[in-house]
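Every protein chain of the complex appears in place save one, which is left out.
Right, chain A next:
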Amino acid sequence: MRTNLKIAWRNLWRNKRRTLITVASIFFGVLLSAYMTSMQEGSYEKMVDMVVKYYSGAMQVHHENYWESKSINDTFEESQDLNQLILANEEVDFVIPRLESFALASSEELTKGVMVVGTVPEPENRLTSLKNNVRQGSYLSDNDQGLLIGEGLADYLRLGINDTLVMISQGYHGISAAGKYPVRGIIKHASPELNKMIVYMELKNCQEFFSANNRLTSLVVNIKDNNELEKSLRKLRETLNSPYSIMSWQEMSPEMVQQIESDRAGGIIMKAVLYIVIGFGILGTIMMMIAERRREFGVMIAIGMQRYKLATILFYETLFIGMIGALSGLLISIPLLSFQAQNPIPLTGQAALVMEDYGFEPYMFFSTEPSVFWHQALTVFLITLVIALYPIFSANRMKLINALHA
């Protein structure tokens, strides 16, 4: 075993240049695909964050008809019992009651459709960190009669702090809703799309505006650990009965989930092509190594080495090449991508505009999820395992007498 490892290791360096070239091809392959994966996953994380962290939360409880109708009539009564029932789940961290609907908002000369979110300031901030995004004025306080509006909306309506915004809409059961409110604060919402249309109000204030006293469109359920999402969703689904229904963020944003999936699949195909090319490179090296050493193998078998032991040496050699390549690739890509994750690449020009159009920040984000890295290591390992079959077959097939004559 030790001797076999020693022989394998020394064999690698008999043709230093060839080994290094092969190792370099794996190194660059790992680096490239780690970089690509990191960038992809980084953008997905950002997309998901945009939805989950800055807006929807992990799960929401609605009236069972609400998701279809999106109507303020399909709301439910705020209830401590319901809150208790949900909070009794150990995975659940906290909840945010919300009342959401649409309204027409006007300043002195301009009007725009807006999305009104009535919420409780403290837990809302806990999920979305809205307070940090306040650019002018202040965040909402309890019982606040004022509004927190998106920066884009403020710009469009040319509103400043303490200016008045007039809103009209349709309230609960068709009651007309109208009111005028002072602008308490202006926020830069993380989602550029919401930034142009969002109006936050204190929940009570909002319920009054829509004549929907004590009613909620949604109860945002936040969990302690995102990996527990499936489990806690399953449990909550069992406990909650009609008229409630609970949805995960994936169910609320199926297009996004699908977009991520198909984009990820595209990336996998590209990486597969890359790795296949690298795989054939390694195979070529291994085949050459074997062809050159046929006589040596013949001698080893002649003096009494079993073929499987010979195959073991060749297997180690293949594995070493893969391991050196993968490890050096990881050694560089981990710090590089950690740096990139801290310093996303800003996009400029057309690309930036497109991103903003789609509601994203104009940056290339990078992920440093462990899977970004260990998937590369695993892939290289599997490739080497497959390639290592070749020397195993050839060690078993080799005609001894021909090998000795080689």
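Keep this in mind: a residue touches a chain if its C-beta (ideal position, glycine included) is under 8 Å from a C-beta of that chain, and two chains touch if they have at least 3 such contacts; residues count from 1.
Convention: contacts and distances are computed from a predicted model.
Engineer: One chain isn't displayed here; going by UniProt, is it "GNAT family N-acetyltransferase", "Alpha-ketoacid dehydrogenase subunit beta", "ABC transporter" or "Ring-1,2-phenylacetyl-CoA epoxidase subunit PaaA"?
Structural biologist: Options "GNAT family N-acetyltransferase", "Alpha-ketoacid dehydrogenase subunit beta", "ABC transporter" or "Ring-1,2-phenylacetyl-CoA epoxidase subunit PaaA" narrow down to "ABC transporter" for the missing chain.
Engineer: For the chain left out of this view, which of A:E78, A:D93, A:E228 or A:E296 touches it?
Structural biologist: Of these options, the touching residue for the absent chain is A:E296.
Engineer: List every residue of chain A that touches the chain not included in the displayed model.
Structural biologist: Contacting residues on chain A, toward the hidden partner: 3, 7, 10-11, 14, 295-296, 299-307, 309, 400-401, 404.
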